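Note sheet for the following structure.
Heads up, one of the protein chains got dropped from this complex, but the rest are sitting where they should.
Entry: chain A
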């Protein structure tokens, strides 16, 4: 059983979001980088749990990123996983990134590919679907539970207003959301072990991106809060009804 876990680096959740170069680039100065929470808390941890149950499971991590992504990949390896692959490219378009990972997946013959449900910076929610299509295998998006029985996966996924449980024979691509696993803190042994785990860099395949980011913008600032005294709740209702017209 070989599992490929897709890892992305994202700004820490408390980072100040600002842009530079005429609002065409994210201002990275002073930003702390973390493993995208969905990749870390859910997909990576679930893969590690599967390996704990069955030590013959092999876990590879993959990221599309330049050399400055390596500290984040090492952090992921400190949680678990046998080795990591870094595809040496910047990740500015979903199709580009998905195609690169699909290429690695084809070469490695993986039974299972995990992504997070989305990254918290680009919020694409697209990479898993693109990989699955390029490999022509089933895709379960927004999984909230994942179990494996031989080569059949039992997956629960979010649907509008509820959930659905399905059984699917591997190979399979799954995007993991909350519920699949619980967050873990790496321990000292894991951190030491991660230093010597193989992390190989490979050059990207020739693929053209299909989108480019023209610019970024920040949402307009709020006008400021209108405070209503706690003993005059009727006034709030009046404002919501007559001014905001939302009720």
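By definition in this document, a residue touches a chain if its C-beta (ideal position, glycine included) is under 8 Å from a C-beta of that chain, and two chains touch if they have at least 3 such contacts; residues count from 1.
Criterion: contacts and distances are computed from a predicted model.
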Protein name (UniProt record) of the chain left out of view, among "Oxidoreductase", "Electron transfer flavoprotein subunit alpha/FixB family protein", "Acyl-CoA dehydrogenase family protein" or "RsbT antagonist protein RsbS": "Electron transfer flavoprotein subunit alpha/FixB family protein"
Selected from A:22, A:56 or A:123 as touching the chain missing from the view: A:123
Contact residue for the chain not shown (choose from A:67, A:188, A:206 or A:247): A:247
Residue numbers in chain A that touch the chain omitted from display: 11, 13-14, 17, 19, 37-38, 41, 93-95, 98, 120-130, 132-134, 136-142, 144, 154, 157-169, 178-179, 209-219, 222-223, 225-230, 233-234, 236-237, 239-241, 244, 246-247
